[in-house]
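With one protein chain removed, the remaining protein chains of the complex are shown where they sit.
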Amino acid sequence: MDFPVLTTLIVLPMAAGVAVLLLPRRRPELALPVAIAASLLPLGASLWLLVRFETGVAGFQFVEHVNWYEPWGISYHLGVDGISLLLVVLTAFLFPISLLASTAIKDRVHLYAASMLFLEAGIIGVFLSLDLIVFFVFWEVMLVPMYFIIGVWGGGRRVYAAVKFFLFTAFGSALMLAAILSLAFVARDQLGAPTFDFVQLLGVDLTRTAQFWLFAAFGLSFAIKVPLFPLHTWLPDAHVEAPTAGSVILAGVLLKMGTYGLLRFNLTLFPEATVDLMPVMATLAVIGIVYGAVVAIVQTDIKRLVAYSSVSHLGFVVLGIFALTAQGLQGGVIQMINHGLTTGALFLLVGMIYERRHTREISQFGGLGSVMPIFAGAFLFTAFASVGLPGLNGFVGEFYVLVGSFLSLPVWAVVAATGVVLAAVYLLWAYQRMFTGPVTLEENRGLSDLNAREIVILAPIAALILFLGIYPKPALDRIEPSVDAILQRIEQTTDYRVPDFGSGAVVDLVGEHGE
Amino acid sequence: MIVNQFLVLGALLFSIGVYGVLVRRNAVLVLLSIELMLAAVNINLVAFGAFVDDAAAAGQVFALFVITVAAAEVGIGLAIVVLIFRNRSSANVDELDLMKW
Partner (left out) sequence: MSNIDFLALGPEIAVTAAAVLLLMIEVARKPSARVWGWIAGIGIAAALGLSIAGWVLGRGTDANLYFSDMLALDGFSAFGGIVVFTLTGIGLIAGWGLVTSLRRRGAEFVALVLIAAAGMHLMAASANLIMLFIALEVASISFYVLAGITRNRAADEAALKYFLLGAFASAVFLYGIALVFAATGTLSMAGQESFLGETILLRPGVLLAGIALLIVGLGFKVSAAPFHVWAPDVYQGAPSGVTGFLAAGAKVGGFAALARVLTVPLDAYLDDWAPAVAVVAVASVVVGTLLAIAQDDIKRMLAYSSVAHAGFILLALTAGDAGVEAVWFYVSTYALQVVGAFAVVAAVSGPDTGASPLDSYAGLGKRSPMMAAGLGLMMIAMGGIPMTTGFVGKLGVFRAAIDAGYLWAVVTALVATVAGLFFYLRVIVRMYMDAPGGDAPALEVGRGPAWAVGITSAATIVLGIAPWPLLNMLRDALPF
């Protein structure tokens, strides 16, 4: 058997977390450096995975399969494909960065560092599991460290935010667990033995009604996590109250667990329901895009603004997924990565200014551009990436999503496009209010610009933003086969035909023009 | 042999016992009501035992066990009531309101 690199990816952070807890309590200053160093190990492992990953193959790679408890049909089944690969790398990439950005944490540092590492293990586990129970285990277990991160090291209303976050997510997953169990019994009736194995479950025939209810139960859980309008109310609270690193992880990877779940499970396991519910999901996504953007415009707190922009951006991801076209799905996946990078960077920047001024009110700033030029530059760069300026990564994702959804859901695509415009409004307006013009408040005059540590934190993200914006092909190449496999499965099991340039009404139009 | 009249008697006694448990406020009377319920069970057991005509006389034997256990139970119960009475000079169960909801 090959070296179990996927298990290593999960176990490394977990072991590191235990190790940090065992560090002597009299030396709290050791905890964070050790955690940062330890979190580089999974990053290395994930890069190794990235290099060794075979491009152009649709199936799961590096598969590990061990029976966990056979009579119940649970197996420890891990695997990675083009969709999860990039998310795993993103997770492993963001954790060292957010740990490095956690120097403001002074209270119970070892507990904090351990929570972060456990969280990393849980998130990576979610992306790698191919058994529904194992998936569920990681999905739920990762709530606990996040709950502590928000609740212990968060802002003023941290307890409220933490409990709300926990209960919202747990409510969704409760119904998902019922759905998972029901699915296993359907599988037992058809395959002879109960199974929670994702790959085997693909071979189970479900009636249309069953698909509808299972889609709803899984979908609710994932939609809460995304969060899809109108289930988003936990998100601003959690984001605002969480410490910087918590927000980065929350926006960067945690929300992606929801969209990943929709893509991985809902689309493949319940194709008929997917096609039936496609307009509903797309509508909710578009409402989220516009609503998130509009609400972001009126925010006075910069962190809340970024939080609502997440609602809007994740709407794009969901729209891309439920466009059910190759471009839409690819755009959705790449947009998950982009949003992780840009919003992560925005939260880091907000955290940096908060550490200096201890306020996040936009009105408390003004003219910072002259005081902190590097900071202003970094903020503008990230804002541009988030808005979707061509040449930066946000453009690639949004473009693919809009093209893909235009093929199948033109009206929705047009409405969604306004979201791009609104994004420019809220981010650039915020930039204008905070950074341009003369310095309005005395307190802001003495602010120091970014120091070396902060530049080190931001530089790798900026590099990736630029790289994915100019040359997204390596990422897209890895995503494409997996995405195509999903669409093929939908075509095989339903009457739905994926529209593309080269088939269907839209393309005929193009063809006539071509001649 | 007709078993009905014993059944009815047993059921009546049991119901009276249940009523007593629910209505009586003095711990000793509640205890007595529980004894009434046990007596009802004993009547049933003996009647059924005779009715099913079991060589091992299981019903009758069981009744003896019930009487024994009930005696032990009452012993403990009265001890607790005495303790309550010593602690608060009353054996009224309504006054046991240190803990509520």
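Each chain gets a letter, A and B, in the order it is written, and its residues are counted from 1.
In this section, a residue touches a chain if its C-beta (ideal position, glycine included) is under 8 Å from a C-beta of that chain, and two chains touch if they have at least 3 such contacts.
Just so it is clear, the model here is predicted, and its values are computed rather than measured.
Colleague: Which listed residue, A:163, A:199 or A:216, touches the chain dropped from view?
Modeller: Only one listed residue reaches the unshown chain, and that is A:163.
Colleague: For subunit B, which residues reach the chain that was dropped from this view?
Modeller: Residues touching the hidden chain, for subunit B, are 3, 7, 10, 14, 17, 21, 27, 30-31, 34, 37-38, 40-41, 44-45, 48-49, 51-52, 54, 58-59, 61-62, 65-66, 69, 72-73, 76-77, 80-81, 83-84, 87-88, 93, 96, 98-99, 101.
Colleague: Over the whole complex, note the residues of subunit A touching the chain we left out.
Modeller: Within subunit A, the residues touching the omitted chain are 68-69, 71-72, 108, 133, 136-138, 140-141, 143-144, 147-148, 151-152, 158-159, 162-163, 166-167, 170-171, 174-175, 177-178, 181-182, 184-185.
Everything that follows uses one rule, which is that only the chains that are shown with their structure count from here on.
Colleague: Can you check how far apart subunit A and subunit B are, centre to centre, with Cα atoms defining each centre and the answer in Å?
Modeller: 65
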